[in-house]
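Structure record follows, encoded as structure tokens.
All protein chains but one are shown at their positions in the complex.
All chains are identified by letter, namely A, B and C, in their written order; residue positions are counted from 1 within each chain.
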Amino acid sequence: MIHSSLLLLTPILPLILAALSGTPKFKAHAGKLALIAVIPAFLLSLTHLGSNEISWIEMPALLMGSLWQIHPIANTFLLFTSVLWFFSALYAIGYLQADKRSSRFWILWLLTLSGNLGLLISADIISFYGFFAFMTFAGYGLVIHTGKKPALRAGRIYLVMAIIGEMLILTALFLGSAATGHTSIIAQDIASAIPESNHLNLILFCLFFGFGVKAGIPLMHLWLPLAHPVAPTPASAVLSGAMIKAGLFAWISLLPLGYLHSSAWGMMFISFGFLAAFGAGIVGILQQAPKAVLAYSSISQMGLMTVTLGCLFLKPDMTPIMLPLLAFFALHHALVKGALFLSVGINAQYKSIPPLLFQIGLFVPALSLIGLMGSGLQGKLLLKEGLYALQIPGIVTLVTFSALATTGLMFRFLWLLKGEREHSQPATQADSYMQMAWAGLLVVGLLATSLFGTGLESKNLIHYPMEYIGMLWVPVIGLACALWFVAHPLNVSIPQGDLVVLFEHRLRFPEQSNPTQANESTDNVALVDWKDKDQQPSPSASIEIFSRSHVAALLGVLLLVANLIVWLY
Amino acid sequence: MDTNLIFTLGGIGLCGLGLFGFIYHCHLLRRLIAFNLIGNGTFLIMVGFAQRGQGVTDHVIQALVLTGIVVAVSATALALVLIRRWFHLKGSTQLPEDDAS
Amino acid sequence: MNWTDSLPLAVLMTSFLAATIIFMLPEQKHILRSTINLGAACIKIILIIFLIQAVLQQNYPEVRLEVLPGLDLILRADSLAILFAGLSSVLWLFTTLYAIGYLENSPNRSRFFGYFSLCVASTMGISLAGNLFTFLIFYELLTLSTYPLVVHRGNTASIKAGRTYLIYTLTGGVVLLLGVASLYALGGDIAFGDIERTAALVGTWPELMTIIFILLIAGLGVKAAIFPFHGWLPTAMVAPAPVSALLHAVAVVKAGAFGIVRVVYDIYGIELSWQQGLLYPIAIIASFTILYGSWRALQQIDIKKRLAFSTVSQVSYILLGISLFGPLGTIGGLVHLLHQGLMKVTLFFCAGNYAETLGIHKIHELDGVGQRMPFTSIAFTVGAMGMIGLPPVAGFISKWYLGMGALEANMGWVIFILIGSSLLNAAYFLPVLKRIWFNPQQGSWPHERVSNCRDAIPLLLIPALVTASLSIAAGLFASSILSPLGWAELITLREYLR
Partner (left out) sequence: MNMILSPIPWLLVIPLAGAVLTMLIPLNWRSPASMFGLLTQLLASLLLGYQVSQYGTQIYAMADWQAPLGIALRADGLATLFILMSSLVATACALYAHLYLNLTKRGHFWPLLWFLWASLNGIWLAADTFNLYVGLELLTFAAVGLVAFASDERSLEASIRYLYAALLGSMAYLLGVALLYGAQGTLAMDSLAETWHWGPTNQVAITLILGGLLLKTAVFPMHTWLPPAHGGALTPVSALLSALVIKASFYILLRFWVEFEVYRHLPSLSQLLGVLGAGAIIWGGWMALKQTHLKMVVAYSTVAQIGYISLMFPLLTAENSEASLMAYHGGILMLLAHAFAKAGMFLAAGNLIYCTGKPDLASLAGMSRYRPLNIFAFGLAGVSLMGLPPSGGFNAKWLLLQSSFLSGQWWWIVVLLIGSLLSAAYIFRVFAYTYQETEATDSFRRPPITIELIALCLSVASILLGFLSIWPVNVVSLPGPFMEAMP
């Protein structure tokens, strides 16, 4: 009873509140409403935390007979989604204090939230598709909130990609539901029926690329590094933390995982995954905006998850074991990436925070994302455990090496923040909301394992120091390379959204070709632009950095040796 | 060659003449007269038929012809009235030849 | 002969009487006229509800009148008829409300509302027609009663538009008449649903019957605005907004589509037409029209023109659904008959509101109107989303069933038509929405009439909001029995069980 009412409220309460926040009476308190909006979802996930029970609510009259339910995997997603949205909302309250258009922002925020929460609990494809589309189109409003040119550009590309994605998804849903003999619209049945369909490959293709738009797989990722930086910081946090996972969730619930053994599709997923993991790393390192770097890092992290899914096509029987791990990894990434995004906004207020705390606040999530501590460590470890068990040659090694990319990205990110701090206009005064949100998210992210990791046998690393070394050496080498690059700056940068600039001028809506926005993307049509020297570190600095990079490199090699020794035993 | 045929031929001749005049002339009075000519031709033919009964004349035909003549006279009268009014109105004795078609 | 049998006639008469009375009324009697209009509309809806009950109990009220030896005028309320009659009666109410507001202190209202009611009466006749002859009668009557509405403004443009409209529709009518007459010459009076006789005829004169089918479809296709015959629709846009709403959403285009439904299902029968290979060409033409209409809509800069072309494309969804052999496709087509009506009427209401309140006619003038007229813009957004086919707005339901039907009929390629048209729909609606909501206002409004109130005047606003919420409700509660979908399923059930 209580569960079903919570299920109902989860997507509907945000809608109601959105309507409310439109009224002049509540305009002022829209932010508070946004905080309230996630509560049912959060309660729902808490009540189901760690338990394997599935509670559902059936609404035969709704759409074509809707079924909303919550099962363990979905629950994990729901958990981090609600948490992240909560803290981001808190952050946004402070962030938007000066904003005139804040009321519009909040309405869209709540709509997007409702879509995001709704798709996690909907078990039938119709309501799922509905919520998904809802989230996408409301999210557009968040992306272009500032209304500046780059925002509009990003928004346009976001929209185009999103619609292409929607259509691919719809095709997949058509064919999928047909595969069940036009009888069922429940995602589970469809996933199990897809292997029998005679459009199998088409369906898988559409699912992969359709949801890939959200999940940011290569080629479909174009919008992502454009949209995340330009959106208001809290919005980019949820975009990159929560909404990007919608794609993953869709894959989990619609792909015939565990029903289909197909090495071809497995390799497809895996190769795209690794391409994302490493390619995003390389492109991201060459970014100028901290948020862009984070966006690329999201892409690369999603790559790892894609790889995991791919493995399940090779070893279907492992699905029940792997999915919870994957979900937990998603949770970790969501919280940490959220914290990182928020820190971008905090960065300008560094004066108001004790330096030590501030540095910790910057480094902890970064390290956690690399996989050296907190939830990240656990997540990586568990994932690797699982992949070991799959016994697919090379996967684990590559996953390990992907930390290289992450390290580079994190280093680049911190480096850019440092740069901003050094020569940025006088810091804005402190804002308690933003800092509260930031701190809160940091803590939750750190304690994620112990808070939400229930049901996963997380190993306490104190007992396995060698394992930790195994985790350690790759990042250190990465660090070394990063330092070296700083010493010898590679005078090249890649515009955000890399490939998009090549064919962007074709993606324009008819009446948007009026002079006002005619040639806005012409400023960077080249994929790679060589820039004359800027932010060259001073020679003295470079020297010490040089020495430091060597030290780091040596350290890394030692660790590698140590790790090999551990292996030999 | 019996009388019947003669009457008939004569009648037909009159009718032909009348028809020709009716079509040929534009002067309204001439047309009217031509019309009367046709009428007379017709009556002549009918009278011719009346002769057939070898002496015994056919009352029906006589009745017909009488009625016909009356009708023709009244028609002529009406036509004359109209023509006269037309003449007073336009001072012309023929219709403008812009046929309304 | 119980009392329900007279219901169809009563439904027809409500608006006929309204029309006559309104014609008699002097121009100044506005209040009285409005009361009569709305009263008639409400009464009609009540009658329709009675009819629905009757039909649900499987008895179909029927009125017959022998016009000529062996030729009857039949008014019969079967489930399909109710589908269309219900739609038009409901939309009539709101369009009337809207029209009252729209034409406030403008001349010639008695004329306008007179023909308006007449137009609805003929729509009712079309929906309740029991055989092709009756259908033809009201079909032509519709043409006649809509012409004065098209030329209502009386300026040169509208007179020209009226001429175009007549040239198209009357020619179509003649073609239809030819088809119907030849069908009657072959088989006598064929009532709707009497498909066995048609089957016999097809057995005797297969190619002749094919020609007749083509004639019928072509004649009806003019009003349904399928590809080569769609020219009148955008031209007729000069008419006042309520007229466009009525023409495009309910009366004319739907009459054509509905006629095609009748011909395919109740004259030839779906199985027969499928066996004869008559459906496949329709599918192809419809698909082409869908894409073509959307494509042309993309190029329009006038709001109403864009909506008109979108109608061209949307109405062909119905034909597409009809041409898909199998219950799902049928459901899709029938249900879209209603859904498109609701959504498109909403859109036209909103376009009218923009034009009336702020004098906005072109799309680029819409920048930032969302702040000025939020409610109208919300309604417009709902309609647009529905057209694109996003749940929970009704449009998605139709699209879903069409897609399913296509797969059921092994015509997978249709899916790509649907997808492509959805893409195009998105391409020509989303930018508009962006302008409405996210672009800043450029300068002052073209011609701001109503400056005192926040949005359009209530009489204009309420209908738009109601139809918008109806089109959401139709999608959201699609699976409840009295929803359009439920009714369409009922019809399809009876159609395919026959």
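The rule we apply is simple: a contact is a pair of C-beta atoms (placed from the backbone, for glycine too) under 8 Å apart; a residue touches a chain by one contact, two chains touch by 3 or more.
Remember, it's a predicted structure, so these values are computed and weren't measured experimentally.
**Student:** Given the contact rule set out at the top, which of the displayed chains would the hidden chain touch in the full complex?
**Tutor:** It touches the following shown chains in the full complex: B, C.
**Student:** Given that one chain is not shown, which residue among C:17, C:141 or C:291 touches it?
**Tutor:** Spelled out, the listed residue whose C-beta touches the missing chain is C:141.
**Student:** Out of C:47, C:151, C:237 or C:373, which is the one that touches the chain we can't see?
**Tutor:** C:151
**Student:** Touching the left-out chain: which of C:181, C:214 or C:423?
**Tutor:** For the chain that is not drawn, the touching residue is C:181.
**Student:** By the contact definition given up top, give the residues of chain C that touch the hidden chain.
**Tutor:** Here the touching residues of chain C are 23-24, 65-69, 71, 73, 107-108, 110-111, 114, 133, 136-138, 140-141, 143-144, 147-148, 151-156, 158-159, 162-163, 166, 170-171, 173-174, 177-178, 181-182, 184-185.
**Student:** Contacts of chain B with the missing chain: which residues?
**Tutor:** The list for chain B reads 15, 22, 28, 31, 35, 38-39, 42, 45-46, 48-49, 52, 59-61, 63-64, 67-68, 71, 74-75, 78-79, 82-83, 85-86, 89-90, 95-96, 99-101.
The definition used in the following text is that only the chains that are shown with their structure count from here on.
**Student:** Please identify which chain has its centre, taken as the mean of its CA atoms, farthest from the centre of chain C.
**Tutor:** B
**Student:** With chain centres taken as the means of their Cα atoms, state the distance from chain B to chain C in Å.
**Tutor:** Result: the chain centres lie 67 Å from each other.
**Student:** Could you grab the centroid distance between chain A and chain B? Build each centroid from C-alpha atoms only and quote it in angstrom.
**Tutor:** Whole-Å distance between the two chain centres: 110.
**Student:** Roughly how far is chain A from chain C, going centre to centre by Cα mean, in whole Å?
**Tutor:** About 46 Å, centre to centre.
**Student:** Spell out the part of chain A that touches chain C in their complex, as residue ranges.
**Tutor:** Against chain C, the touching part of chain A is residues 22, 60-65, 104, 126-127, 129-130, 133-134, 137, 141, 144, 147, 155, 159, 163-164, 166-167, 170-171, 174-175, 177-178, 182, 199, 509-512, 514.
**Student:** Can you name the residues of chain C that touch chain A in the complex?
**Tutor:** Residues 298-299, 301, 328, 363-364, 374, 385, 390-392, 396-397, 400, 403-404, 407-408, 412, 415-416, 419, 422-423, 426-428, 430-431, 434, 437-438, 440, 475-480, 485.
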